[in-house]
Every structure is written in C-alpha cells, then in structure tokens.
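This is the structure I have questions about; it appears just below.
Every protein chain except one is present and positioned as in the full complex.
Here is chain A:
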Amino acid sequence: MECQEEKPIIYTMENKPIVTCAGDQGLFTSLYTSLAQQLPREPMEWRRTYGRAPKMIHLEANFVQFKEELLPKEGNKALLTFPFLHIYWTDCCDTEAYKSTVKEDMTRWHNSLRAHSSADWVIIVVETNDTKKKNKTNILPRSSIVDKIRSDFCNKQNDRCVVLSDPLKDSSRSQESWNALLLKLRTLLLMSFTKNLGRFEDDMRTLREKRTQPGWSFCEYFMVQEELAFVFEMLQQFEDALVQYDELDALFTQYVLNFGAGDTANWLGSFCAPVRSWSGLLLRRPIDMEKRDGIQRGEASLLDLRSYLFSRQCTLLIFLLRPWEVTQRALELLHNCVQELRLLEVSVLEGALDCWVFLSCLEVLHRIEGCCDPAQLAANCSHTVGLWAYATDKLKSLGELCGLVSEKGPTSEDLNRTVDLLAGLGDERPETVSSLQSPYKKLKEALSSVEAFERHYLELSHAAMEMYRAIGRLRSARLVGKSLAEFYMRKGDPERAEAFLQEAVKSYTSEGWSLPVTHTRKQIAECQKLLGRTEDYLQTSALLAGDGNLTTEERKHFCQEILTFAAKSNDQSHKVTLSMAVFSQLTRLQFRPATASVHSGAVLEAELTLRCLMPVSVRIQQLAVSIHFDLERAGTNGRSKGASRATNPGTVEFSQADPSAGPASSVAAAGPPLELDEIQDRSPSDNSLNSTGVVCKNTHLVMRRHDTGSPPDTANCVSPPALTVKDGAQMLKVQDVTLEPGNNSITFTAPSGQPGTYTLRQLYATVGQVQFVLPHIYPSVQYEVYSQEPQLTVEPLSEPLLAGLPQTVKFTLLTGHYAVKKGDALQLSNTDTMPILPSASCPARITSPAAELVGESALSIQSSEKVTSISLPATPPYHTLEFHLEVLCIIPHGPDRPANERLTNGEVRHRPRSYSHPDTPMTAIDQRMSIDCPWSIYSTLLALTFYIPFKTKHSVLSAGNRKYIQVCLQNVSDVNFTLAEMQLTEKQHELLELQSLNTKTQQLLCSKHSLFCLWEVRWKDDPPSCLQCVFSANFSPPKQDVSTFKPFHYQFQLERVSTLYSVRAEILPPAGEQHCRCGLLSGLEVCITRLTEATEGEAAEDSKTDADGPKSTKLMYEVADSSSNWAVCGRSSGMVSMPMAADAAHKVRIEVMPLFAGHLPFPKIKVLKYLPHTAAVAIQPDPDSCVENDSLSLLDKALDDQGDTASIRSRGSVHSVGSGDQQPQRGVAMPRLEPFDAGQMFGLYGPVPAQKYQNQRGGLTDSNAH
C-alpha cells in the first residue's frame, strides 16, 4: 500500500522508528547529535502484550521534520513509515513570545495530531542560562512557561511536557535533565510501540481470520505480516521478526497441504503456474525487492515465494548468528519445495528443479562461507555436508539428463534439453557477475561440456566424500563413492570405479548387509570383466553364482561364466585358483571306522559332505584333499591310541559359516552350549520330593556379554580369502565327481601305509582350468595310522583274586603287527607259590580290531617241571586273542617269614610278599609271572595281586594252672566259606596233648564274621615254656564238593605259658554288717599267690642281679575303677615283695566304697612286675603305660630294688615321669614296670557280699584284664 504513495521507502537495515520534530528546528538541530547518540545508550525494558516475555531493547530513532503528510491516513497499515512519536521543541522563556507565536504554532501542531488521533507526542522546553541572562531577569519565573504549556496542552498529562536544562553545558544539572528527558522519550516511544504494534497485530489477526472468505489473498496478508517483521527487524528484534516469517511459512505450507488434501484456495492458482524460471535462491541481498514486488503483485511462483521467504529467514538467522540453522533449513526447504511442486502438480521442465536445487545449494553454501571463517566451516562440516551431497546428486542427474555422462557425449536431443534448461536460469544476477565461482557460472559451465561437467562433478563428489569422512560418516562417504563409481562405469573407466566399489563392498560385507553386497558385487563383476581380470572376475562370479539374493537366471549366468572359462583348453599352464568357500561348503567329514585310527595297511575311508552352492550341477575332474604327514606324533606302540581317540572324533561337523571368513560365526556368537543338570529338592524328614528343576552349570559362560560380536555370516557376506596352495606329498583323491546343488557326499580312501598322524589340510576341486581351494580345513581333522607291538596282559576275571582258591585269570594278547603262527607258544615259568592248574579244555577267542569274533579254538597246555607252555592258534596281526587260565595262589603259612631267601646260586629268589592294602581289609600278595613270548627275546613280567581271605589271631587263656589256646579266624573277604577239619598241632613237644573243645567239624564262616576255635593244652611233666603251634583248616566256598577244599595253615609260637600268680579278690562288708551298702566303706581283700617255684629262667635271671638274700620278686598292684562304680579310698596301689616259692602269698586290703546299688563288677586290679633298672635297654615312653601318677612315691623308694624278672623280657612299659631331678647321678636309671604275659597271671575274685553279685569272670582271666 505504501507503494501507492509517492514516497519510495528504501528497505535497508538503516531503518529506524520515525520521530517527528516540530517547533524550533534550529534548537533541535543543535541538540540532535547528542540526542541521537544518547538515546540508544541505555536499554529499556519493553513489556509486551499477550504474555510475551519482556525484552530489553536499545531504542534508536530517525528524527524527521514534522509534516502533515507524515501522519498516516485512515486505513493505512504501513508501519515502517509510521511516526511513533511527535516532539515539539521550544526554548521560549518569554511569556510574550509564547503567547504571540509559540502557543499558536503549538496549537496548530497539536490539532493536526489530534485530527489524526495520534496521542504520542511530547513537548520539550529547553532552558538555558544564556537565554535567561539574555532576557530581563525575573520577568516571569521560568517555570511559568512550562506551567502555561502544561495547562494549555497537557490536559492532566503533565508528563507530556519535559524541561531540558542547559543541554549544552557539561554540568551535573544538565546531565540530570538529559537523563530525565531520555528516559521520558524512551518510555513514550515504547508506549507508542506497544500501542501501535498491538493495534497493528490485532488488525493483522483479523485479516488472517478472514482467510476462509473468498477473495482473501495470501499475498496481501503476506505483505501485512511482513510489515510487522520489518518493524521488529528495525527494532533489532530479529527473533520476533523471524517468528513472523516462520508463521507465514507455516501458513503457506498448510495451504499447500490442504491443497493436497483437496481443499483448494483460489489464491493458490498463481502458485500452480508452470515454473519458468529456476534461477535458485538469492541470499546476497537483505531484501530481494524483485521477488517481493512479484509477491505483492500476486505474480510470484511458488519457487519465488519460497525463495523470498527463505532469503528473509536466512538474513535474520545470520543476524542471529545461527548460520548452521540456515543450512539445515535450506535442506528442508529444498526437499520441501520439490515435494510441494509435486503436490501442486506444477508442471516443471525436466531437470529444471535439479538446476534450482543445485544453484540453491551452492548459493546457501556460498552465503555461509561468506559469513564464517574456514576453521569454523571445517568444524561444522556436518551441517553443510548434506547440501554438498545434495548438490552432487543433482548435478549427477543433470549430467545424465543432458547426456554428459555417457561415453559418446551428448546427442542433439540432449543439447536441446541443455539449452532449455539454461534458458530458465535467466541472466546472472548483478551481485555475482564479477564473481568467478558463482553457482550460476558453475552450472552453466558444467552443462556446457563433458569435460567441464566431469571436473565439476568430481570436485563436488570429492568434497562431499572428504567431508563425510571428516565427520566420521563413512557409510555415507562410501555411498557417494559408489555413486562416483557408477559415474566412472558409465564413462568407461572401470579401473577407478572398482576401487570405490571394493571399498563399499568391504564395508557391507563386514556389517552383514547382504542385499547391498550382492548389488555392489554385481557391479564389481562388471568392472572386473571389463578390466579383463580373469581370476578376480571368476572369483566374484563364483560368489554371485552362489548368492541367494540373485535370481536363478543370474546365478546360472555367473556359474556359466566359470564353466565356460574352465572348459577353455587352449592354455594348459594358466590355471586359476579360486576360493572353495564360494563354490561349496565343507559341512561334514566322517571317518570309517569312526575311531579315525587304524593300523598301518588297514582301510580307512573318509566321507566328505560338501554343500555345493552352484545353481547347476558341476562336474569336477578331481577332488583332492592334501595331507600333512607327521611321523613324530605317531603312536607306534599303540599306547597312545586311547588318548588320541578323544581328539579324533570320527565325525567332524564344520560350522555352517565359512571358516575362512573370520572367527565370528553365529555359533560362536551364541556362546558355549548349555550344561544342564537336574536337581531335586527332597524333604529332609520323609524324603518326599519337594521340587525339581534344571540348573545350568555354566551360566557364567553362557550369560557373558558378547561385546565384540560381529554380524553372522549370511550366505553372501563372505570376502574371498587369500589363497595359498600348499602341495602336500599325499592326497586323498577322487576323480570325476558331479556336484549337485546342495549336499553331496564323496568318499575317499585314505592312505594308511606308514604309521603316523595324518592331518587333512586343504581341499581342492578342479574343474578344467579352474581350481577351487579350501586353504584350511578347520577345525583340523586328523586320522592316525599306528603300528602296534604285540602286547600281552593278564588280568583277573573277577576282582579280587583270592589266595588259596583256584582263580581264573584272563590272558589278552593284542597281536599288533605280529602274526601269530601255528606252533607259537607262550612259556610260563612255574612258581611254587602260584601253580597253574591244568584244565581239560581251554578255549581261545580271536577277535578283530572292530571287536568282531573271528575264530575260536582250543589251546593245548603242556606243563613240565619248570615251565608251562601254551601253544597259541594262528592269529592275524592287529587281532586280539583271549583265553582264561586257572591259577592258585598258595597262602603263606605264618605271618613271620624272612622277607628274602637266597637261592643256592645267590640270586634273590622272588618271594611273594604280603602287605596290607589300603582299599581292603584283606592282606594282599603280589605274584609275578614271567612269560616268554615268541615275538620277543625278553621275558614279559606280569604281576597279579591276590588277597588272603582270612585274618588269624591266637591267644592263651588260663584257668588256674590249666591252659587253653584260642584261635580266631576272621573272614575278611566278601564271600562265605565252609571250614572243615580245624586242627591244632604242636611240633616240638611230643607229650603235649591238645584237646579240641570244638564240637562241629564243618562250620560256615560268613563274610566279615569270625570263628573261634579252642583247645585245652595238657602236659605230662613241666609246663612247656614255648609252644610251636600250627593251626590248619580246610576251606572252600560253601556248598562245594569235599575235593574242592583247600588247606589253610597258620603258624604261631607261644611263650611263657605257665601261670605264675593267682590273684584273688574278695569284697567284705564293713564290720558288723551283713551287706555291702551303697556309700559305706567295704574292704577289698586282694590275695596274690605264687603258684610255682622259681623256674629256671627266672632263677637264672635273678641270680645275676640279686645273688644275696632270699629270692623274691617285687610286684606292684593297683586298684582302679574306671567305670565309677567304686570309689577307691585311701591307698589304691602298692608294692609287695613276693618270695619266689610256691604258695607264697600276699594279702592286701583296700578300702572301697560302692557308689551304686545293685550288682557291681569288681574294680580292676592290676598286678605289675618291677624290673631292675639295669635291664633297661630302650627307654621309651609307652603310650599304654600302666603306672598311675599316684604311685610315684612308691616307685621312688624302690629305685634300686631289682624286680623279679623270671620270665620277663625287656619289652616292658616304662614309666618316665619326673624322676630326673631325684636321681641325677643315675641318669636314666629308673624303675620299670612290666605287665605279665598272657597266661602268667590268674585272677580269682570272690563274691561281693550282699551285693548279690557273683563274679564269674574269674574263671578265665587275662592277667592284664582284671
């Protein structure tokens, strides 16, 4: 609307709000400079309507002379030319002058303002001392002028008149009045803004609400709102200005969208006109008046409107120092425009939009470059790179459109198109005419020739790629590279294209994107074919032929490419080696036999399962596996066979993924297999099942995070590995195989000549000129060929072997490489302790290595005195011969035997030694066998362990002078036996009579049970001092024939059999009582009686030590009750000296007290013998010392006395308590006490009166166990 007015308004950033000045122009001019300077100095808070945040703004003003025309007419919505404040200046101080001229002028001014209903005015009265001095003093007080003005004009608005004092003086008073004036001016200006802008905005909103009415025009509205934006811009409120444009943008966008939805607005018609100009954005001018005019006239195209809008937004954003938002918005805008044109169905010349986008991209980039330094630009690549890439893209499509990419160059049709496109660009703008690198020039040049296009295109592509790389967007960079590769391909430059394609395919492969891989690989194949790189081409073809993403036709095509090449027979020397992985996959390898271990010369088959990936069946001339032979690891003796079997599973499953593609297969990524265990929770009381479940034992492995996982190898994401063909000396070979698509099974016969370990290394498939190689078979597959020495083992048929009974042992002969001929025999050296029992027939079984029965034949066994010879049947090598023999281990007679006996020739004769085994209570005997084998000059030594099923103990029991021998036979084996004919014989004493007290002749002895046998010993003359006894019995497993009974002997020696003393004990009730009472002292009377004269031995011993005096023996007694039935009161032990004569007796009385009522056993009475200290040989503290501490005093007294040692040996218990300081001079001299041997003491206990206890134990007592 302002265009209708004559005054042209120059829209520049120099626009400031207009303030009119009336009155004294000269006065104003003198003050103008400082006013204009000082007004913007202090910011002012601007409170806004509609809840907008208050802002601090610096106010500036454009002071113009007041004219009537400046006042806006009714309905004029121009804001930029709107005078926001009117000032009347006067320095009148003369009432007369005021009344005559000034008031009149002021009234006229005021009236014209009022006529235009403008309330934003102020009157400034300037007062100077000069004027005061000039005029007559005190004519009128100066305030009166101001008062007059106020009363004349400022009707209750006293603030509309401001006094400025001494404005040109540099005084504090002047400064103060200045500040007051400025504050007033600012306040009034802001008030005016708020009021006028508010009114304007209200009007604008009203206009916007009318947008649904017919005849509403967006362009008109645009102009109105832009006016507001201009004002905000003028006030330096760029943010607010931007908001206005954004609102316009959004409104327009909404209209376009509505149009798309079928809601058409009439005014949109102009925007739907065909696009005729595509000159791109123009961002170098603050306001593109050309386009603005177009919009105002309603003639602008959509691109014009968008361009204009964006250029304004761009300008404001740059003012706001947000250049990166410009780039982002630019990209959005360009995309959006393209979409909008499509939506509005605007007809555009093909390529025109590309031109527009290209130019716009570059224009934005130039604009940004213009306002940032290079370092800033480099740091913010991420914001600009999108535009670069977009421009590159567009230039490429333009090039393709205009025939600039083909090898031949543009056709005439292409040229026509180019001309049309260039025509739409129009003339270059005056701003850029001088610039050498303007977008316009670039586009024109690029479209002018093939070379120039290539140069520009490459420049852009590389720039985009560089930037993508710099900010780490490698994938995007590769995509640009791929697009560049396509360009090169079309230009016929496959060499450069391939580098980009390879990089791209590497990235896709590593990240497992199969479809892009296939696509790129197809392009690579094309490149390689053009480049004539046969090997690479065939490799890629092989990959593609096995690629499931391609159609069967395509796959067949690539497969055929390989087969065609393979069939060419012109050049025999030129062989092409390709990776097997792309051709077929090795999925399984199975050995037969499954142990993958055979003896040399045997047949070993390996069955390979190959999954052929080719779409058609392929005939293979030769399929071979190279073998690495390792002699050192060979198990020559067959001992390592068992161990190596674990590492050589018969069937090897190869993971689906190709092993050469990398360590990560989906199997590995999934982690180790679960180790599951069943758990059952049972109630502790009744063992019922509470719960059951499954527990994973290796959760820590399974649940572990696989951080370094990589994509699973999908079928085509394999990169061809580097191939190294190693020629192995030995090969598994199959000729002429046809591999069908899918799984194929091929059987090889493995060489097994030499013993050793054979490792399968590489797999080759030869198709004519082409050889597919699998460079490593992983996991490694081995088989073993062994050569075994013959081996003979003897083991019990059943554990354990029992001595004394016939036992069956198993002979196992592994023939190894030795073939047993007819007539070969095993020579067993006979031993006395383990005879081999002859048996009627001895069948032998011959089995093959696969444990199949081959033959059975009887062995003939000949025994001579020294050897037993077993003739073997003929047995082939690597077979097993088994037979059983019965042997008998003779039980050694007694426990004490000399360990070694020397044979007459001085050799140590091997004697079976018995020892106790930790695992069993039975005593074990090792029996050695020496066997001469036909295949060796050395004898084979074998050991068998037998166990004696019995443990025997003997003891002597006494009753007065009568003696009994008890033999305890304990069955420690796990089987039951029948025992018969238990006998005890004595060898030395003819007159001795052993009368058996055993009733049964046959007795069953169960496992872990004992059998006691008793004999009474009777003699005619003197009692024997030493007895050599042999216990013998026959035993056999129960329910066997008499003939199967085997003898068992037990030898033992008894010494000091005769009874020396009889101990008699009697408990007497207290005097006057008839009964022993609980808690009352009773008397224990112990009577020790010597039964015999001093024996020879006794006398001899005594005579040595104690020749003088009467022969006597010192005895110690001790009464102790360990079971707390009795309290022994007073002295519990003492020593008696016994004369060495028959019937010598000694009585001791000891006070005891029964602690309980009832039948009580007697307290224990120990009788011990004193030994002379000189007899001490070995002083050892004995754990079972039988002297108590309380007897020490007694021992001290008797230190030098020598005990009766008649039949006492020096193996007594020694008491060594605390006697060292009492006998320092004697050193170790100490009394020793010795218990009597079994049978030397006979104890007899009387009845305990009134306790009604008859001690019947006295009948047969051990001297130590009272």
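Criterion: a residue touches a chain if its C-beta (ideal position, glycine included) is under 8 Å from a C-beta of that chain, and two chains touch if they have at least 3 such contacts; residues count from 1.
Keep this in mind: contacts and distances are computed from a predicted model.
Missing chain, UniProt protein name: "Trafficking protein particle complex subunit 2-like protein", from among "Trafficking protein particle complex subunit 2-like protein", "Nucleoporin 43", "serine--tRNA ligase" or "Translation initiation factor eIF2B subunit delta". When the missing chain is restored to the complex, the residue among A:173, A:342 or A:821 that touches it is A:342. Within the complete assembly, A:386 is the residue of A:23, A:167, A:351 or A:386 that touches the hidden chain. Considering the whole complex, the residue from A:384, A:476, A:577 or A:1112 that touches the absent chain is A:476. Within the whole complex, the absent chain has one touching residue among A:68, A:495, A:511 or A:1143, and that is A:511. Residues of chain A in contact with the chain left out of this view: 257, 260, 331-332, 334-335, 338-339, 342-343, 382, 386, 390, 468, 471-476, 479, 508, 511-513, 515-516, 519, 666, 669-670, 706, 709-712.
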